[in-house]
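Removed from the display is one protein chain of the complex; every other protein chain stays in position.
The chains carry the letters A, B and C, assigned in the order they are written, with residues numbered from 1 in each.
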């Protein structure tokens, strides 16, 4: 950490900063400059509360040199973390993983049709919401526990592992009984109580970037999960708030190489929420893979014009099949394949709820 | 709702939109224009899922005319809602309410000193966090249950009602035993499970705007609380994410007159988080009152340079007293006073935790 | 400047940074830390091109300690600069200056009516556009040279000095013949060629903040004018782009105390563009003064519903008079008055165009 003093800061003010740093248990190293003095704090273990020092007289600015996260950092672990959702279905390895399915589970017929369609086209996992965070209390909120049962049924039918969202502690416990991977939505990215809960459930976690979260914020939220002993975390870029009403969100694909540089965790991209517009999903899914994303998360509905939520950004099965066919050569161009769902094995455990 | 068709949309495409609207139970009214046709949806009760229609062929855009919220709307209730935190301490009436105190409760000595100082200067309620959402899992997370006990003690000592944050369902139940008003922080503004929980606890709620929440999003989140039968909601502007690193947040004071126009709920402003810089707190607190805010929420610490969190944006007691003295004439200039804490009455109930 | 090396940077990489700094003519001071080494650059005169160093192997980040601007800095000149628009009409002194008038000059009748109305209500200068930057080439672009003549006429009639915009070099020369203060609009804030031109014209400059300009960017643009020998620069906050469609712009009033802290130049605020909505102009004008703005710039039109541009954010004369009456006690509350237009003196020079 570097404490930059104001131009004209007095010797007493500089001394006060030095003493405060020392009281906090670190070493202080003053550096007089041409225009102003700076004081380096040496030995930062990531727990320094800069706010205390910013409050001192004569301080112009406090600059952070050390990253505030630890276990998610590539400096902490240089090799890539590979997250295993189900036997043979990994995220973060050499190949790209396609996770697809409807926004919400709506009915047995719908989820089974969706699961069969995405499996046939090449998806390796099924997404679908049983608990839906909706901005209006009057919108469809998901089928809840019944939705989880239908997801379990779809897995029995197709073999696809399940990725589904948890919104609170009680829901997380229910979800954990069924899901192969627990999704934390963008609106809950900084719901630290929920992050701690899912960190202790022993299942892989798919953590979506919040609507105004910096990459740093995203990594800090992941750190909450790792701090509970669970390193099976997949990050997900899904678009952030911007000033341009042309898109629902601004899809920040540069986050993919940035995360790969800073962290060992895999990062996938969700072009459905990332753009909010069906005809933008395919080009941006291709772009995500070209940028190096470890997977994509795509909304597919058997009949988008009858979807109870997110119809406008859902692909129909034939559009999704075409998307997969466009993804393969892009992945190949950068030396990657696409993760295949392993063949069905007799006796896959079928988990029922409750 | 208005469905704008693409230039050159076919008659069949327009018919499909009309039929879909009718299937959904509403009336459709096509309007051919010079360049393109639009189809009006009449009878929108706020539950229409536009996404389904956006997905139809030939649709260029769906435009929302009806507000998605109801009970929070001034069209639903024209007169101002006045929230009562404690007998004589209201928010949203003719006078401006000052709520002040430290970021976190740190010790008995600290919270009592803070409470006495802010009461002496003119605050009508005490803020202070027992459960703290921190972006790093390694930062100080608050004293928890012990913090609530100390807040109850501070209330007994000073008579100041307590505003403190809840982060999850379990914490909300604890907080509700002590707090006079339950705060939902910016990071949890779209934690809908928590909003439902606090909506049922029967205590006033202080709902802070999320870091990338539009005013519309804020009102929709408040709608979750009202939908549970609790209309005692205070909204709070606390700054939003921006591109300018000169400030921690961009303090969007125009939200104050916008909310007053759209909703009957009171709105206060938090210049401490809204600016993140101590020497900006006083001018921006004045600006908030001049803009018409129903109150201000200010961080005050007996010794900001020893604060465990947010020291850089906390005022010391004498700075706070000066701020209050600057607020009074500004309030008077627009015909408002400052809410006074009513004199102590013998036998104020002292609530203990557990 | 501080060059932060990656964790694990080699000795050779650190040496390369040190040598590069020395080749550039500065002193390098390596600082080994607990987790990584940093190298301080001492003697930065504001001309260091960090980009060259960022490109070196092993460099994680380059952190700027020195401000990139000079002459606009309060460290360069501690006392406030007072800009004189006309005899007795200053900006940046103890009192608050009100500049008002229509978005565009539309006709003799309109501009004279506007000038008389704003003068009567208490404005000290008249604004009005002759050259209008419009986002569509098909919108009304202003009366041009004829507009300048009408502004000169309005000055003769009322004594109000004129603030009007220049969009290019040729226009700036024309504007300088008539205007008392040359406005540079938000869209041209980084039109450096234009900034140099107006820096040499010897007239005060009103520089509006760009729609995505940081305070730092604004100060750097002002530096272009000062670098040409003209220190008569008034900065103007007018709202920036944000994610919230509830407002045309997000009015960033915190920029006022930030600029006062960093620079000696005065800063005024434009609540008309800052909010884009007529009923938000008055509360936000009050807020601007309460935040410490040295003046306000307000759009007033004799008949807003017939305005050729910006009708929705223009006040009518009676609304403006009421705004001024609300501003006075707010200014008084922080110890300021309102600048009065000095009484007419016989023989005020009437300048004609061409």
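By definition in this document, a residue touches a chain if its C-beta (ideal position, glycine included) is under 8 Å from a C-beta of that chain, and two chains touch if they have at least 3 such contacts.
None of the values given here were measured: they were computed from a predicted structure.
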Sole contact to the chain not displayed, among A:202, A:229, A:329 or A:342: A:329
Of A:26, A:131, A:224 or A:251, the one touching the omitted chain in the full complex: A:251
Of A:59, A:205 or A:240, the residue in touch with the unshown chain: A:240
Positions on chain A contacted by the hidden chain, ascending: 212, 214-216, 240, 242-247, 250-258, 261, 274-275, 279-280, 283-284, 286-292, 326, 329-330, 332-334
In chain B, positions touching the absent partner: 2, 4, 7-8, 29, 31, 33-36, 38, 40, 42-45, 61, 63, 65-66, 75, 241-243, 245
For chain C, residues in touch with the removed chain: 20, 46-47, 49-52, 54-56, 68-70, 133-140, 167-171, 187-188, 190-194, 210-212, 217, 220-221, 223-224, 227, 240-241, 278, 304-314
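Keep this in mind: only the chains that are shown with their structure count from here on.
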Self-contact between copies chain A and chain B, residue sets same or different by half: same
Angle, in degrees to the nearest 5, of the Cα rotation that carries chain B onto chain C: 180
CA centroid of chain A to CA centroid of chain C, Å: 40
Residue numbers of chain C (touch at least two other chains): 242-243, 245
